[in-house]
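For this view, one protein chain was removed and the others were kept in their places.
Moving on, here comes chain A:
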Amino acid sequence: MQATQTTVDPSEIAKFEAMAAEWWDPNGKFKPLHMLNPCRLDYITSQIAAEFDRDLKELRPFEGLRILDIGCGGGLLCEPMARLGAKVIGADAAERNIPVAQVHAQQSGLEIDYRHTTAEAMAEAGEQFDVVLNMEVVEHVADPLTYLTACKNLLKPGGLHLCSTINRNPKSFAVAIVGAEYVMRWLPKGTHEWSKFITPEELFALLREAGLDPVDRKGFVFNPISWQWSLSDRDLSVNYVTASLRPDA
């Protein structure tokens, strides 16, 4: 696939603005992502700060870092990274997401390079980044090893790869598919295929096979009393996130 940079057609802008508003409505169609977002961002920002020795109290702590977000959607992760000073490229295989994300970034006064492309295509073009965000994507790809290898190639030596996904066990089936898709209707039915879910051990093995060094893993745990997500050191039973590094040289 050719990496194409889409520009916004002025005649379509109203439509894209409406779609952007939908993406960014915390109580709308993407409510589950909005609920998870602060927790994901806490993990992402603290991992990047630790790896690249940045102080999050600074106004633009990620200045000078080049960050790629794969499966960027409406830009829910790209915009925070850009706000923190990073040079951000958002890639999405779904073409319709690109102008939507572009319109919203403009409204937010942020400069973000959104592209309709894939990790594999970008790796082939020789692009490299300090950080690759690979959040809630790996459970949707056909060949995880090929995909993760492309992610590794997209990193500069010493670069940081953050990858979140869903565990495979009876609980994750109950929570992520029955609960989120059928009971709460948070996600459209068929969003996830349980057999494609990956256990943390399997993911660590795949990351190693792809040439990355796994260095950390945490659970994203939903508390139905406070109705909030939080990070857990021990509970990786449903949603979890990993950090891995591309070894130097």
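The working rule: a contact is a pair of C-beta atoms (placed from the backbone, for glycine too) under 8 Å apart; a residue touches a chain by one contact, two chains touch by 3 or more; residues count from 1.
The criterion applied here is as follows: contacts and distances are computed from a predicted model.
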Inset, instruction - Have a look at "2-octaprenyl-6-methoxyphenol hydroxylase", "Acyl-CoA dehydrogenase", "ABC transmembrane type-1 domain-containing protein" or "NADH-quinone oxidoreductase subunit A" and point out the UniProt protein name belonging to the hidden chain. - result: "2-octaprenyl-6-methoxyphenol hydroxylase"
Legend entry - From A:19, A:81 or A:98, residue that would touch the chain that is not displayed: A:81
Legend entry - Identified contact with the non-displayed chain, of A:68, A:103 or A:119: A:103
Inset, instruction - Over the whole complex, note the residues of chain A touching the chain we left out. - result: 8, 10, 13, 17, 24, 26-27, 34, 37-38, 41-42, 45, 56-59, 79-84, 103, 106-109
